[in-house]
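Input: one structure, supplied below.
All protein chains of the complex are present and in place, except for one that has been dropped.
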Amino acid sequence: MSNARLRLAFEAVPGVVETREAYAETTLVVDPARLVEACTHLRDEEGFNLLSDIAATDYFGWGEPGVAGYIGTAAGRDLHEPGSQGLAQVPAPKPKRFSVSYHLLRVGDDPARVRVQVWLDEGEAVATLVPVWPAADWFEREAWDMVGVRFEGHPNLVRILMPDDWEGHPLRKDYPLGGEPVRFSGED
Amino acid sequence: MTVVPSTRIYEGTRIPPRVPTILDVDPHKHDLGDILRVNFGPNHPSTHGVLRLIVDLDGEAIAGIEAVIGYLHTGFEKTMEEKSWWKSVTYPARIDYLGFHANEVEYVLAIEKLLGIDVPRRATWARMALAELNRIHSHLVWLGTAALELGAISMFWYAFDDRDAVLDLFELAGGTRFHTRYVQAGGLAEDLPPGFTDEVRKFCAAMPKSVDEYEAILDKQKIWLERTKGIGLLSAEDALALGQSGPVLRASGVDWDLRKNMPYLAYDEVDFDVPVYANGDVYDRYKVHMDEMRESVRIVLQCCDQLDEMDGEPWIADDRKVVLPPRHELHTSMESLIYHFKIVTEGYRVPEGEVYVVIESPRGEAGCYLVSDGGARPWRVKFRAPSFAALQATATVVQGALIADMVAVAASLDFIMGDTDR
Partner (left out) sequence: MSIVSSRYDIARFGMERFSSSPRQADLLIVSGRVTHKMAPAIRQVYDQMLEPKWVIAMGACASSGGMFNNYTILQGVDKILAVDIHVPGCPPRPEALIEGIVRLHEKIRAGIPPAYEIRGVAE
């Protein structure tokens, strides 16, 4: 796997807004409107024939200095407050609230991995990749169920992991962890 | 040798056109008035765990199928976002509860990649040995339960007897039979106990004979052959399009194993073969599992030799900011005391970044996408579950099967519901 050849190949992908390389991984940030074009190019011209994963991430509250640890109240730990992170150094801000990362793999004589990333705001949708790789079906359903990112043109965008009548998208940062407060035996 | 085969198991694609994961009843082939919709599960003796299959039957033939999952969704990803890095390592083991070492190792490898620390050799080789033992364990349970469902009940007892031997090895190393949480960022949680490699060698001496015995029971058995040969076909193109990996992909003729093609840990320093079979049916998946057990024994023996040579070397990295200092240092060094306090109370911090680490779990390509914001807790952990992808293929592989074959086909996809639903 020669990195120079890969880099040249990635320059030819349509719709790429930014290319990042870190930890020996390449991330191609793609304009959401041209995602299907970019992925079709990667599949047909570059031979990335296996869609490994689709991961949707919510960056709400990224970089905000918050309280480290859990939120304590007079009645004990409050599990229904959204979680926050304690930070020593505020990280660089992200362009939009949600990112959807598509991890692609080339199964063949010249193995390679690449991450295609799109950034979306609340309410924005991105085209479905089911026509390109049928494996995207359930991965996109999971992203919709957990984070609430809509995929335009998906043939069956319904909940997959949560019950069908669940409200809310659990992996969003403003969705509480839930659960029950733990009662200890010495309390009244 | 080319990775993707040129021979085709069937022409064209069998992936359903409307929704890839739902097989719709074809009105040209079946009279819609004859269709009986049956619900299998989620509580069902033949489905591995809580999988619900909604099957449309035309007599005994399967006309339509849809898999419904989510009955074991535990919210690992959300829960791990609230735990410090050190404490969150207990969670990934419970995702794929049979191949638990794979999930632990992939998570810890992702943390180590972001941290950029060097893991000592002894830890790498020990992780490899345990990973291969875990593969043997997972395949034994698969064999036992798959055979049990097809009626070869005695296989269950034999396989589980060997499985208990593997679990004894895990107990010797980690203290508990499974969910060992034996890895930690930087290496192993504790050193391997003395005598571990001898016990492993004893097990490995007996294991290939066990695999031969299992093959003697099943390989030429007429009922087994009738129930597995030619059932559940999946071509290489369809398998790649559906994101399959692991034994399912190798049984469809694709010569792809991450341990050989994209090596991690120290897999490029051990000698082993990758079994590939070309027919893409349940029988070939079974053969892949059996051969993989033998290859795993080979790898484990090589790891044991290396581990014996590395006896006495450190088993965890020396970076005090991440790894707890050894206890005797706490009596003499103020800095060690402070590091210990900081790591235990707040936890170490992982630099900002995102990584995707993929390893070859017993089920196939298992990955961990980790996003860190520089803090003491993960920002986002996403586990790529091979079982999630495997279940997507249900609608494709079950075509042309009868209701009794559905059990065989579902078992051959080797999914674990904890892995699927996370």
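For reference, chains read A and B in written order, and residue numbers begin at 1 within each chain.
Going forward, a residue touches a chain if its C-beta (ideal position, glycine included) is under 8 Å from a C-beta of that chain, and two chains touch if they have at least 3 such contacts.
Owing to the predicted nature of the structure, the values given are computational and were not obtained by experimental measurement.
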Next item on the list: Have a look at B:F178, B:Y356 or B:Y369 and name the one touching the chain we're not showing.
Entry: B:F178
Next item on the list: Please pick, from B:F40, B:Y91 or B:Y277, the residue that touches the omitted chain in the full complex.
Entry: B:Y91
Item checked: Residues belonging to chain B that touch the chain removed from view -> 42-43, 45, 50, 70-75, 78-79, 90-91, 94, 97, 141, 156-157, 160-161, 163-164, 167, 177-179, 421
Margin query: For review purposes, identify every residue of chain A that touches the missing chain, sorted by number.
Written below: 79, 162-163, 170, 175-180, 182
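To be clear about the criterion, only the chains that are shown with their structure count from here on.
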Note to self: Quick check on the complex: what are the chain B residues that touch chain A?
What the structure shows: 2-4, 15, 18-22, 69-70, 73, 75, 77-79, 81-82, 113-114, 240-243, 245, 249, 254, 256, 261-262, 346, 349, 352-356, 358, 365, 367, 369, 371, 373-377, 379-380, 382, 384, 388-389, 391-392, 421-422
Margin query: Going by the contact rule set out above, which residues of chain A touch chain B in the complex?
Written below: 22-23, 25, 27, 49-53, 55, 57-58, 62-63, 68, 70, 83, 85-89, 91-92, 101, 103, 105, 107-109, 111, 113, 115, 130, 133-135, 137-139, 142, 146, 155-156, 159-163, 170-171, 177
